[in-house]
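Just one protein chain is left out here, and the rest sit where they should.
Right, chain A next:
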Amino acid sequence: MALPGDLDALTKAFSGFGVDENSIISILGKWHPEQRKSFRKGFPQFFREDKRLFERWDERHIAFLEHEFLRFKNAMVLWTLHPWERDARLAKEALAKGDYDILVEIACTRSSEELLGARRAYHSLFDHSIEEDVAYSVNDSNRNLLVALVSSYRYEGARVNEEIAETEAKTLSEAIKNAEKRPIENEEVVRIITTRSKLHLKAVFNYYKEISGTTTEEDLEEGSSLSYTIQCISSPKTYFSKILASALKGSADEKNKQALTRVIVTQADSYMKEISEEYHKQHGVSLSQKIEETTNGNYKDFLLTLVARGD
């Protein structure tokens, strides 16, 4: 008979992110056939009685477990990849799945040279330029914005022309408040957001707030590519902290969960410290602690190590 404590431990080993390899080894590895049988009978959420008289594993749970076992491996591979190759592969996958928010994330939170590197790697890996694939695959109103974002090579110096920033803030404000046309279809909006330097844009967003009394985030449609773009440019740490919070929620779906690996691995050498601080500020609990509570095994240890590098 399996001990009840063992069953609880085993359940925990399989819930949340990743799997608790040690518990699985020490508990499951010791059970003989009778114990394993009673485990199967006692766990209707994993197994069900098949009409041919055996306890059959639920398909969805196989898929679920595969994802969980793979999390550590995926994190490790992503971590060891050259950052250029990493971003190129993430971009390719995002494009294939229609995850435009991830494309925006890569295009807007990387430096000009990092994005350029990713574009080079894309050439090597896929024999195409990233812009040609994005232009070809995206057929809705997001196309112009996305192509321009992945093609951008922004000036990164300190010089900002305040007059122009103020004028462009006015343009932005009128375009966003205009009920007739969606801002993403407005050429001037796309021009400003995709070509100006990030420092210049931050000035533009500040003037925007002065002029209209609200922030761009408040005025833009939530979940739109334009909204993500502006969030990523004005405050990457806030954006990433939000994504992590969604990932670590109990109700997170697979896409959200994958964001945990992606954000931590890609930001471990960049904004990790600021993201941790922002997360703590927003949620009252440290990122490390939340990860400790929600993830298991090698995957957990790996993430915690990466997060700790920021300290």
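By definition in this document, a residue touches a chain if its C-beta (ideal position, glycine included) is under 8 Å from a C-beta of that chain, and two chains touch if they have at least 3 such contacts; residues count from 1.
To be clear about the criterion, contacts and distances are computed from a predicted model.
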item	value
Hidden chain of the complex, named as in its UniProt record, picked from "Exosome complex component RRP4 homolog", "Alpha-1,3-glucosyltransferase", "Mitochondrial 30S ribosomal protein S13" or "Annexin-like protein RJ4"	"Annexin-like protein RJ4"
Omitted-chain contact residue, chosen from A:97, A:128 or A:249	A:128
Touch criterion as defined above, residue of A:15, A:74 or A:152 at the omitted chain	A:152
Options A:23, A:142 or A:197, residue touching the unrepresented chain	A:197
Residues from chain A at the interface with the omitted partner, ascending	116, 119-120, 123, 127-129, 131-132, 135-136, 144, 147-148, 151-157, 159, 187, 191, 195-197
